[in-house]
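One protein chain is absent from this view; the other protein chains keep their places.
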Amino acid sequence: MGSDIFEVGVNFGKMVLIFVMMVQIVPLLVWVERRGSAFIQNRFGPNRVGPLGLTQLLADAVKFIFKEDFLPEKSHRLVFYAAPIMALIPAALAFAAIPLSMPIEITQFEMLGSIWGPYRFVFQGYEIGIGIVFVLGVSSLAAYSLLMAGWASSNKYSLYGALRASAQTISYELALGLSLVGILLLFNTFNFQEIIVLQDKALAFSFFGQEVSLGWLPNWGVFYQPLGAIIFFAAMFAECNRLPFDLPEAEAELVAGYHTEYGGLKMNMFYIGEYGHMLVASALMVTFYFGGYSLGPWLTEETVNGLSQWIVESISPTIVYLMDIPFPESFAAIFEASQNKVNILTAFVFHGVFLGKVLIFLWLFVHVRWTLPRFRYDQLMDLGWKTMLPWALANTILTAIVVLVMRMN
Amino acid sequence: MSQLIPVFALAGFVIFFGILLVLVAALFGPKPKASKMKSMSYECGLVGEGQETTKVPVKFYLTAILFILFDIEIIFMYPWAIAYSDFIEAGQGLYIFGAMAVFLAIFIFGLFWEIRSRALEWE
Amino acid sequence: MMSAIFFYILATLILVFAYKTITANNPIHCALYLAITMINLAFLFFGLNAPFIGGVQLVVYAGAVMVLFVMVLMLFDLKSEIRAFSRGLFSGLLKIASAGLIFGILSNAIFKTGDLLGLASGGPGMPDPAGTSRDLAIMLFTKYLFAFEALGLLLLLVAVGAVAVSRIKGGTHAN
Amino acid sequence: MPISGVLLDVGINHYLVLSALLFTMGMIGVLMRKNVIVILMSIELMLNAVNLTFITFSTYNANLNGQIMVFFVMTIAAAEAGVGLALAVAIYKKFKEVNIRFFEQLRG
Partner (left out) sequence: MNEKLLMGLMILLPFFGFLFNGLRFRSKDYKLAGIVASLMSGLTFVISLILVGKLISLPAAERVLSAKYFTWMTAGDFSVNAAFMLDQINAIMILVITGVGTLIHVFSIGYMSHDDRPSKYFAYLNLFLMNMLLLVLGDNLLVMFVGWEGVGLCSYLLIGFWFTDSEKAAAGMKAFITNRIGDAGFLLGIFLLFITLGTVEFAELIARAPSVPEVGWSGPITLACLFLFIGATGKSAQIPLYVWLPDAMAGPTPVSALIHAATMVTAGVYMIVRLSGIFILAPNVMMIIAIIGALTALLAATIGMTQWDIKKILAYSTVSQLGYMFLGVGVGAFMPAMFHLMTHAFFKALMFLGSGSVIHAMHEEQDVRKMGGLKKLMPITHFTFAMGWLAIIGIPPFAGFFSKDEILWYSFASPKGHWLLWVIGAVAAGCTAFYMTRLMCLTFWGQSRVPKETHPHESPATMWIPLAVLAFLSVVGGWIGIPHVISAVLPGHPPNVLGDWLSPALASVGEIHGSALVEWALMGISVSLAGISAWVAYDFYVKHPERPQMITEKLGSIYGVVYNKYFIDEIYFARIINPLVDLSKGLWLYIDVNFIDRITYVIADLVKGTGQFLRSLQAGNTQMYALYISLGIVITITYVLMG
């Protein structure tokens, strides 16, 4: 994790922050969901507590804590309690593996009387060489929490909901996994960082020995893999059990699906897992098909770097001047303009870009939910096995042929 | 040292956090006396009928078996996709394509056989 | 030092959950414990510089095979077993004894030969773990191509067989 | 920064003993459990033990053949689980239980 205490501390803090970020996206999304649905359905939505009803969620959270800790009769206690905890893990582990921005290079600096660095911090929980396989593997664990919850509740609707949910999840995982083969064929790496770097260019490829360059477009996966992107996106909806694929919780048939018997914070944990899944889905979508944190020719690193440099150089003295507090000597370095600060700022700017893209997709999730009707279960499975899987196959074969023809000799 | 430890640490942290939440809920939640009606399985307020658990169609497990098999076939494509360009650069593009074409032919045959044998039909 | 601690944590987790797997009374608990064992093994594989295999372990074993097990068990609606083990005291003892003998033979072999190989502590290790998944792929599609295609055929046969077996007339298909 | 040299300095024997222990546990499960599905799970445990050995030797010998073998073993294990569970379901349909002793009644 690190070679000295500073690096370990930063890495650990970073990880906690990323997890907290995932957890905190839930109230925000719930708010967006409620306001958004209200907007679409021409009503008000939550607007009493706080500005625009923003603190409604805080009130809800407090309320959840003081709900009864209910355990149904005949349930399996251990599994019943373990299920919501299990729901948190896949999304958290998967999200931490996705790069949220470019790595930060820290040169040597002095602090607390000793020399630190140089360091290289990745803007993600951890960097794993086979990121894609890892994320797939971890998110395939999501089925457990559903099954555990459904079974432990000793309720037939819960069990049905759980089985439906997991059958649906695994069915769409095939199309999901297969649509990624196209991306792998193009970029030939499992590493997210490398994939993003490969996309951070002007759109250019060789076509029968001819170099084709479209300088005004970024080198995004979606331009090579439109069909793959669509399949991936649709499969992601099903993986997250979101409308139009939210059969596991079809109220009319199954009450509330696998978490019928859960209440209070435990149900909230399922929500965290589910929204976390959406977050991961959006982040993966952005990473694979929309350049991750990069914007290609529209916003190059040099531009941002220059901007950051200007900001740091113009703001740091101002702060020192304005604050005018007699810091101990050792802390003074914190407020001095330095390359490190420029790098950090640049990374955060790109992080902002990433968040913006992710938010667009999260909004799409919400928008679709309030727009489309729900599938019937047989339609759902037919779509997964008989439509999307063959199309994903076709996409793979086509990509392989095109790559073969274009890269030969 | 390694990047495995953060994964482990995060998993531990998440589990810790989850247990914390469950404990908090257990500590702060009111504990009214349980009544028989309340602790019964929830079936929209009606008195539960039949067994709490129920027989479910074999379909689910068949889907799961087929999923496993296809999942492995897809996993086999990953290393192929990774090494594809290397093979092409080494002048063996057609070889690697053919290798996977045979595999894919089997895959596609299997998929269409399953569809035709109505193993994937849900009423 | 750190790695030894980590190894021991993982090994303990693996052994404890493996033990729970073979002793738990409720088959679903068995399956869940086995899933945890598998996940920990995946981490061990990561630690052994086989990240791709670790990932595959997660996807295939933990994500697919064990889900299937859990699903089938839920499908059966089995109660906890009162007697989880087979009948027979003498044969039971014999079984444990034979397992113990096998373990004895294995550990004997390990301690006798492990040092001879010069691999007991440390060792050359993987030269470049980042490249392994690519090297693995190249090897898979050259040296092991035939086995690879044969496995494809095997999977097809299993799919056909599973569908055929599940067509056997029985009770639970009523709904 | 890729993973490197992670858990190697404990030495090969640790891994092998762990694997032997896992294998023995799986074997006890196969020999002694009543439930067919648990027996199948025990078999998976044994296969996993073997996989661990493969990976260990592969890593310490810097030789990728072992990893490919593990890949194949996993495939076979999944296939075996598929067929085994299909049979278990068939048994369950007939006897409403999945005790191993019902296999005695399977006579060609």
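Order as written gives the chain letters A, B, C and D; numbering starts at 1 within each chain.
By definition in this document, a contact is a pair of C-beta atoms (placed from the backbone, for glycine too) under 8 Å apart; a residue touches a chain by one contact, two chains touch by 3 or more.
Note that this is a predicted model, so its numbers are computed, not measured.
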Chains in view that touch the one left out, judged over the entire complex: C, D
Selected residue (touches chain absent from view) among C:2, C:101 or C:150: C:101
Among D:30, D:47 or D:86, the residue in touch with the chain that has been omitted: D:30
Positions on subunit C contacted by the hidden chain, ascending: 86, 91, 94-95, 98-99, 101-102, 105, 108
Residues in subunit D touching the chain absent from view: 27, 30-32, 39, 100-101, 103-105
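Criterion: only the chains that are shown with their structure count from here on.
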Chain pair showing more contacts of the two, A-C and B-C: B-C
Approximate Å spacing (C-alpha centroids) for the pair subunit B, subunit C: 17
Centroid spacing, where centroids are CA-atom means, of subunit A and subunit B in whole angstrom: 18
Touching two or more other chains - residues of subunit C: 3, 6, 46-47, 51-52, 56-57, 59-60, 63-65, 67-68, 71-72, 74-75, 129-130, 133, 136, 140, 151, 155, 158-159, 162, 166, 172-173
Two or more partner chains touched - positions in subunit A: 127-129, 133, 151, 159, 163, 167, 170, 173, 190
Contact set on subunit D toward subunit B in their complex: 1-7, 74-75, 78-79, 81-82, 85-86, 89
Touching residues (chain side subunit A, partner subunit C) in the complex: 76, 79, 128-130, 133-134, 136-138, 140-141, 143-144, 147-148, 150-151, 159, 162-163, 166-167, 170, 173, 190
Subunit B residues within the subunit A interface of the complex: 1-3, 5-7, 9-11, 13-15, 17-19, 21-22, 24-26, 28-32, 39-44, 50-54, 56, 60, 63-64, 67, 70-71, 74-75, 77-78, 81-86, 88-89, 91, 93-94, 97, 100, 104, 107-108, 111, 114-115, 120-123
